[in-house]
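Missing here is one protein chain; the remaining ones are kept as they sit in the complex.
First chain written, first letter: the chains are A, B and C, and each begins at residue 1.
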Amino acid sequence: MPRRAIVRCLPMSGPEDTSAIAALIAGGEVRAGDIRAILGKTEGNGCVNDFTRGFAVQSLRALLSAHLSAEAVAAIPMVMSGGTEGGLSPHWIVFAEREDSDASGAAPTAPAPALAFASIVTRDLHPSEIGRRAQGEAVRDAVLEAMQAAGIEDPRDVHFVQVKCPLLTAERAAAAGGDVATDSMLKSMGLSRGASALGVALALGEIEGFADADVGRSLDLWSSRASCSAGIELMGCEVVVMGLSPRWTGPLRIAHAVMQDAIDAPAIASLLETAAPGAPLQGAGARIAALLCKAEASATGRIRGARHTMLEDSDISSTRHARGFVGGMIAGLTGRTDLFVSGGAEHQGPDGGGPAALIYDTEKGLTE
Amino acid sequence: MPRRAIVRCLPMSGPEDTSAIAALIAGGEVRAGDIRAILGKTEGNGCVNDFTRGFAVQSLRALLSAHLSAEAVAAIPMVMSGGTEGGLSPHWIVFAEREDSDASGAAPTAPAPALAFASIVTRDLHPSEIGRRAQGEAVRDAVLEAMQAAGIEDPRDVHFVQVKCPLLTAERAAAAGGDVATDSMLKSMGLSRGASALGVALALGEIEGFADADVGRSLDLWSSRASCSAGIELMGCEVVVMGLSPRWTGPLRIAHAVMQDAIDAPAIASLLETAAPGAPLQGAGARIAALLCKAEASATGRIRGARHTMLEDSDISSTRHARGFVGGMIAGLTGRTDLFVSGGAEHQGPDGGGPAALIYDTEKGLTE
Amino acid sequence: MPRRAIVRCLPMSGPEDTSAIAALIAGGEVRAGDIRAILGKTEGNGCVNDFTRGFAVQSLRALLSAHLSAEAVAAIPMVMSGGTEGGLSPHWIVFAEREDSDASGAAPTAPAPALAFASIVTRDLHPSEIGRRAQGEAVRDAVLEAMQAAGIEDPRDVHFVQVKCPLLTAERAAAAGGDVATDSMLKSMGLSRGASALGVALALGEIEGFADADVGRSLDLWSSRASCSAGIELMGCEVVVMGLSPRWTGPLRIAHAVMQDAIDAPAIASLLETAAPGAPLQGAGARIAALLCKAEASATGRIRGARHTMLEDSDISSTRHARGFVGGMIAGLTGRTDLFVSGGAEHQGPDGGGPAALIYDTEKGLTE
Partner (left out) sequence: MPRRAIVRCLPMSGPEDTSAIAALIAGGEVRAGDIRAILGKTEGNGCVNDFTRGFAVQSLRALLSAHLSAEAVAAIPMVMSGGTEGGLSPHWIVFAEREDSDASGAAPTAPAPALAFASIVTRDLHPSEIGRRAQGEAVRDAVLEAMQAAGIEDPRDVHFVQVKCPLLTAERAAAAGGDVATDSMLKSMGLSRGASALGVALALGEIEGFADADVGRSLDLWSSRASCSAGIELMGCEVVVMGLSPRWTGPLRIAHAVMQDAIDAPAIASLLETAAPGAPLQGAGARIAALLCKAEASATGRIRGARHTMLEDSDISSTRHARGFVGGMIAGLTGRTDLFVSGGAEHQGPDGGGPAALIYDTEKGLTE
């Protein structure tokens, strides 16, 4: 029997507000046991001392514990990404799956291949592995394993890989006897994201290999489909692979594009054209089930030759600047603000750009 | 002999960097005496302790003092607006004017009406007037006077009015014996911007009148063409009126639109369509001589029903959030980041939205 | 049988880290059922979007739920105060009480009167009451009730009253039909703290009455013993009264002083002299069981005539500045950084100053 994906973007009034997910479960549309992953765009600073991520996860676990065993709750990846700068709207994205028995003998609502996904959590990393090749290899293996679990055979059918990975703290660095990639917590977030992205690139055949020294430096090595965020609350990597598979059915599809810089609206427009051919500006909005992308400040200090100030601002982290700015760009094209814009795109797309993925519903009409 | 406008967007590497203006003067394209106003988008926080504005003005005065008398320098409005959040690029906009003698008997390069402008500085306000009707009336009179100076007769031909206005400090409030609109410096910036905008609305016939109590409260009273920013460095209001007049010639034109909310990309798209009919996404970029607009967080805490967090963020001012976000939106549509996005749009367009003006060059081609 | 107070300052590695309290309970020194209140100095910004407070409370409730009924957990006031600027150290303060049966027939370890406390939670306030006299009256009644519960008869024996009170949100303001003290969330925190403090002052006979209009304005009305912090997570006021009572025994004592400005080290030194007469600089540190105080930027913009910049800094809230600065001042005198310095001292001590309370252990030696 084919599998069927359900993807729901749901609002939150704060990191502790899981009421929309509770209502989804109460309404019967999604059973708690159907949930395969939950992403959250929470309203912290997205940097080291962003407690909205941990608060959201603790709140999600409390909610799901009323429905599932502790083991089942622990098996659900919860990838929180902090930062809703500008007009971005805090939200959850619930990924659920059910057998297509609802179709009750009728033909599938839409011809396959449809959106498919699966998630894998790697073993806990040793602090000395964070931000280095060993981390990348663990992520590579997890991507390959998740592809198999999702029924995706060809790496070209993978359209997005969301990774949540650990960071280094002073305690962790000490536990490694100082044999760590960096002694800066903030910098370790970037190296961890970068090593994860290179792992995705390995799995998808985008690069052939990399060395420890490439992480954070060889900016020409990158994945077109990796989106990685780091957090203090885990030591392994949670990997969610999304793509298209003929073993899945239903109206949902996924496509991806790579933004070449922070104002690459044409890349996003091409995605929207795929979802809703011929739709006018903001016309594809209603078809969007979820839009996920990365944003970062270009290391050159310039965008198409014009100077930006994101890297010189000691009051606001460049990741906060980049999320708000790219968020505004995409909100203008889609007419929506519940966009999963994640900061820190090391080795995720070219310098200053980043990958974007659109999950869309072929049964939804155009925005009037 | 017809007047001819020159508008040049020029980069800066910091608030003290006037080298691009110096080069413009040295190259002979613009004489120092031709300059009628200089706007600057500087890289401070745009709030109370933004010293980039004063530093830029002091630097401009030092530059121009080598060419002009002290009186001539003092007569040039210098409207600095702090805040280049996200990928926005710090820049100067030089407004100059010369008689069209260059045309040497030939027909004007483009048929009138063309871009016209003029500026007026009001008397110094008393602290008790700031943020109140008296300020609005002073601005109203200055707008009418500037229209006449610019040769614009019909208020409908005014497309943008840039106002730089004062704010209240503890010292100024004390000097007024406490009879002031607010005792908060930050709040006084908003009230001053609002009172100025209502003055513009009066001059342009958009409203019929307003009371002290309307400032900052009656959000349904607004101007579609006012853009106001407050700064500590002056006590009067500097008013620059821009519009179309048959007495001016040359290839420059101006148009305006009102964004209904922070993601009103269609409003900006309509402006770009005016400048470059049929141009594809980002195709109108090369025709842009300058793009000026306002941005603000909606007081409702929502954008099209979705919650935003700009007003609840005690780490970053909502004006910074709004500039970066709206800046990203417009950068995506134009392919440019040297955009004059100014924060704090009280009574300047509807709540959460704001006016936008496009100065474009009809002789420039489309962006390839 | 006399009551005996136990007060323990315990470290936390983050708002979710309750392990030190768990160890205290596991070690048998304090039973979960003995806990009467928990204060927490958490590492958020202490302003509107400080989620460390809610995260800490959620974590505390999860811990205590393993030991106590839901009703018992709900009855324990948990007063989280955000902000550990500078070198301040995040910590919990557990207030517990047990009958002095441990004394097993022996004479009490120290002659009464000893530290006494009790807490009361008011009814939920209506949004229209927040920041107004109605809130103050509710707090006044709670203080009087808590005095009785603590066995403190004379208001002069009350040395500190910690209040956690609600703030206004857009939703709450709407629920009140707009009849609210302010429409600014941040400002509502100050008005709520102020109204609570005036309520304490009423209960302790420090003022005779006040009107709605006095809140946030009549800065000459203040309590010498109120410490109030506002948070989004409650609608009532949690009131913890601390003082001296002959019905309590044990080695703990409490004293208070009022700082006249942000550098009133002599006021703190006098407290330390009370706890440890003749001790040298930092010598009283080991006797400190807990030190609680308020800090704020003076509204005049000056400290002893010299300008400060706390109110003009749009990058960092003045409450963050004040906590770090006053925290440094007290840390220098005590040699400790686990100080409960809380920001926003409206009507809590004179403008720019604030109350301070010292709980000390008469059986502890001096810091070597």
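Here is the rule we use: contacts are C-beta pairs under 8 Å (C-beta built on N, C-alpha and C of every residue); 3 or more make two chains touch, one makes a residue touch a chain.
Nothing here was measured: the structure is a model prediction, and the numbers come from that model.
In the complete complex, the residue from B:G14, B:G236 or B:G283 that touches the missing chain is B:G14. Here the missing chain is touched by one residue of C:V161, C:V326 or C:L358, and it is C:V326. Although one chain is not drawn, its touching partners on chain A can still be listed: residues 45, 47-50, 170, 185-186, 300-301, 309, 311-315, 317. As for the chain not pictured, it touches chain B at residues 14-16, 43-44, 49, 51-52, 54-55, 58-59, 62, 315. Against the chain not shown here, chain C presents residues 11, 13, 43, 45, 84-90, 262-263, 265-266, 268-269, 281-282, 297, 303-304, 306-310, 312-313, 315-316, 320-322, 324-333, 335-338.
Just so it is clear, only the chains that are shown with their structure count from here on.
Centre-to-centre spacing of chain A and chain C amounts to 41 Å, using the average Cα coordinate of each chain.
Here the spacing of chain B and chain C, counted between their Cα centres, is 47 Å. Touching two or more other chains at once are residues 49, 315 of chain C.
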